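One structure is given here, and the rest of the page talks about it.
Note that one protein chain of the assembly has been removed; the remaining protein chains are unaltered in position.
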Amino acid sequence: MSVQTENPPFATLYAELQQFYARHMHLLDTGAAEEWAETFTEDGTFLSPSLTEPVRGRTAIAAGVRESAARLAEAGETHRHVLTTVDVTPRPDGSLFARSYTQVIATPHGGQARLHLMCVCEDVLVLAGDGFRVRERRVTRDDMP
Amino acid sequence: MSVQTENPPFATLYAELQQFYARHMHLLDTGAAEEWAETFTEDGTFLSPSLTEPVRGRTAIAAGVRESAARLAEAGETHRHVLTTVDVTPRPDGSLFARSYTQVIATPHGGQARLHLMCVCEDVLVLAGDGFRVRERRVTRDDMP
Partner (left out) sequence: MSVQTENPPFATLYAELQQFYARHMHLLDTGAAEEWAETFTEDGTFLSPSLTEPVRGRTAIAAGVRESAARLAEAGETHRHVLTTVDVTPRPDGSLFARSYTQVIATPHGGQARLHLMCVCEDVLVLAGDGFRVRERRVTRDDMP
């Protein structure tokens, strides 16, 4: 239990990070575009193999969510991002590096749920006054290694 | 880390809630009907789109587990409830509101595991002397939005 004397204690950091990610994914999956974008820093970036170039800044990030939500509504499907297996490393500059797994589960309305994608999510997070923000996200997909 | 001065600290609440849910689901999935029912309040309610009406009280909740366990034994299948992505909000009255994702995984004995259902679980929990109890549960299924 070597982290006991750190400030904030590791238990606080880990619980608040898990809570952050949970709320973050509930916002994404309910299409709450602006609230989701606010869980990134103002200049936050998002890189993913599904994208032709990185998304930069809250306006672009929110637009991406609205576009996905519209596409899913059109298709009559719900997606859930199940983020687990969080390995977090505090960095000397006060930021955090977190590596996690994300299962994307897709369910057509009236149909059968399926595992759509298996991803690894690598985030750099910073603490703002009232909680975490994602500054950089890099997603990789296991089907596109 | 704005929650640091709260009592109990958020880290304690979040860890104990995750531990509660883990034990709760292990009990359900092993068919421990009475022990599972005791993780609800005496007058606990359970609403789900799989049910024609809400289940109320520990006796009815335990009966539901026994019935499911018998049906699964007959079918030669094991179900696991993988509850993750817990977003918890403490309420002024001391209760908690928790929204989480639950994957129901079904595995026929001698066969292939499959994602059976993707659900969202919304609970109101209260603290009894020795731990959490579910007072109200509302489950929604992504295939029946």
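The first chain written gets the first letter, and so on, giving A and B; residue counts start at 1 in each chain.
Please note the rule applied: a residue touches a chain if its C-beta (ideal position, glycine included) is under 8 Å from a C-beta of that chain, and two chains touch if they have at least 3 such contacts.
As the structure is a computational prediction, the values presented were derived from the model and not from experiment.
When the full complex is taken into account, the listed residue touching the unshown chain is B:111, out of B:49, B:111 or B:145. One chain is missing from the display, and on subunit B it is touched by residues 8-9, 11-16, 18-19, 21-23, 25-26, 78, 80, 82-84, 105, 107-115, 127, 129-131.
Contact between subunit A and the unshown chain involves residues 1-4, 9-15, 18, 84-88, 99-101, 103, 115-118, 142-145.
The criterion applied here is as follows: only the chains that are shown with their structure count from here on.
Rounded to whole angstrom units, the spacing between the C-alpha centres of subunit A and subunit B is 24.
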